[in-house]
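Note that one protein chain is taken out, while the other chains of the complex remain in position.
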Amino acid sequence: MAGESFLYQFNALAGGFFLLCTFGMVATRQVQGCLRFFVLQSLFLAASAFVLGLRPLSWHLLAVAAINVVNKPILIPWLLRRTIPEEVHTRREITQVLNIPASLLIALGIAVGAYFLTLPWVSLAGTSYAGVNIPIGLAALLLGAFTLTVRREAVPQLLGLMAMENGAFFTSIAIAPELHLFVELVVAFDVLIAVFVIGVLTTAIHEHIGTTEVGSLAVLREESSR
Amino acid sequence: MIVHLVYNLLQVAVVMAFAPLLAGVTNRLKEIVQSKRGASIIQPYRDIWKLFHKNEVISDQSSWIFRFTPYVVFIVPLFVTLLIPVLTSYPLFFAFMGDMLGGGFVLALGGFFFTLAAVDTANPYGAMGASRTRLVGFLAEPVFMIVFFTVSFVAGSTIPYIVQQAWVQPLSNFFEPAHVLVMLAFFILILAEGGRIPVDNPSGHFELAMIDESKGLEFSGPAAALMKWGGEMKLFVLICIFLNVLVTPWGLAASTTFSNVLLAIPLVLLKILIFVLVLVAVESSLAKLRLFRISEFLGVAFITSVAAMIMSLFAG
Partner (left out) sequence: MIVYAILVLPVAAATLCWIPATGKRAAAPVTFASSLALLVLTIKLAARVVAVQKLVAAPEWIEVDSFGALILVLVAAVGFLACLYSLGYMPRTTHNRSILHHYYGNFNLFIFSMVAVPVVVSPSLEWLAVEFTTLLSVLLVGFESNAEALEAAWKYAILTLTGAAIALFGFLLLFWAMQKGGGSSYTWAGLAAAGAKMPPEVLKTAYLMILVGFGAKVGLVPLHTWLPDAHSQAPTPICALLSGVETTAVLYVILRLMPIMHPALGGIVEEWSLIFGLLSVGVAAFLLIQVHDYKRLFAYSTVEHMGIILTAAGIGGAAAHYGAVYQILAHAVTKSFCFFAAGAVLLVVGKREIASVEGLVRRSPLAGSALLVGALAIAGAPPFVVFLGEFSILKAGISQGRYVTIGLLAFFLVVAFFGILLHVNRMVFSRPAAPVYDRRPAGAPLGGPADDPNLPAAATLDERWSGPADDPPPEAVDFASPRERQLIPLSCRVTLLLALIPVVVLGVYVPRPVYELLSRAAALIGG
């Protein structure tokens, strides 16, 4: 029993840091910093999957944790470095769509909203883990989408996307642990392809347009009657 | 009862005695990290001693606030010491007088007078430092409030003696996200309130870049000694609140026997030493932030504390 309450608190702690890392991705200007927060976030996702897989022992969740440790903190940064030139990684955002304190406050509102939205599900789930994982997963999903809208740089936008998927999986390890392992593997592969494709696209944009501030690309507008 | 009163006074004595040592050790460690030899760890005692033996110069343009402030700054940390657990994990004689919120307000009183006195002399640096301190305080105080609220949600109380037990009973509560996140947020607050890097550089000598130091430039002689000593005690008290209330009650005396309470003194000092090592590591690895980036740094503390609050609110 004592062990279980420890596991519960460890999972909640992983959840807390997971949420904090998501906030970090909303708030950091540097591309590098954003990447680092993403790596940390994925590690906390893996930690949560690991804790959840311990009791009752579930090899499936442990495998999910292992996939996450290999895939996101190691392969994705490696792939990003391979496909995107170094110059893009050292960029930082000079102008934001929203200033950082304002976007953090909105992000907080989103997180609280996620908690309120998930209240009925948590009571439906009935397990103590679900109370942590469902709201935080949804919050990460929404905050990832928010990151996408407030960022202008290409790589942080991609990372926001990845954060959304992390959020979805953070919830799924608590509510749907029986999902086929095959599916998890293919999704991990799919994430890599997404990084590769967007990496290639970013490089092309960098080469042909000369900037990776994709948020301010606006050639294709209805108003600009050419 | 008498025993409690004695221990309470002992706490005050410990804070008065060891606060300059804390400053000395921190400075020495930082200089060692910077590959300097550094001053002796008892240098702050010598400074205070020297200042007490010097003449005091007071501007004839200043009001009573300027004369009164050093005593307030000196007394306030001592008063807070009466309320909080420094050596014992059970409430002492004067502990009924206030909870954590009360202690926070009393500490804020010292800062209030300090700021007024800085403006009082019409030294331009004083007013500049005062306004900057208010900027930092303005950003830090909401976080203080949220930390206290979170703590009260978790423990059901703001009495420090109840709060400190809530973290370790059962032991798994120590890893509760609210606890860890509140610790993180409060650590950032100590950096901000104590005028440490990355918010302020306590060893800087360039007036235009100062935040905290520039407010005390006009004080001299015994007044300066009191201000310096009071400032060191304030940091000591903040660290005691952090370590004994927000982190764990470990190392505090649980029984009323005299030997136990005496043993608590080295244990608490050991905890503080560990804290100082962390502080030095943080200070040495960060650079001072530009003034308008401080809001973002404290924003981190704000987010962390609110995350702690959300998680503890919805955990039930």
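Each chain carries a letter (A and B) given by its place in the written order, and its residues are counted from 1.
As a working rule, a contact is a pair of C-beta atoms (placed from the backbone, for glycine too) under 8 Å apart; a residue touches a chain by one contact, two chains touch by 3 or more.
Worth saying up front: this structure is predicted, and the values here are computed from it rather than measured.
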Checklist outcome for this item: Output for the hidden chain's shown neighbours is A
Checklist outcome for this item: Among listed residues A:9, A:22, A:103 or A:171, the absent chain is touched only by A:171
Item to check | Residues of chain A in contact with the chain not shown | outcome: 117, 120-121, 124, 137-138, 141, 144-145, 148, 154, 157, 161, 164-165, 167-168, 171-172, 175-176, 178-180, 183, 186-187, 190, 193-194, 197-198, 200-201, 204-205, 208-209, 214, 217-220, 222, 225-226
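The definition used in the following text is that only the chains that are shown with their structure count from here on.
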Next on the checklist: Report the inter-centroid distance (CA atoms only) between chain A and chain B in whole Å.
Outcome noted: 37
Checklist entry - Which of the residues in chain B come into contact with chain A in the complex? => result 170-178, 180-181, 295-296, 299-300, 302-304, 306-308, 310-311, 314-315
Checklist outcome for this item: Given the complex, residues on chain A that touch chain B span 2, 5-6, 8-10, 12-13, 15-17, 19-20, 23, 27, 100-101, 104, 107-108, 111-112, 115, 119, 131-132, 135
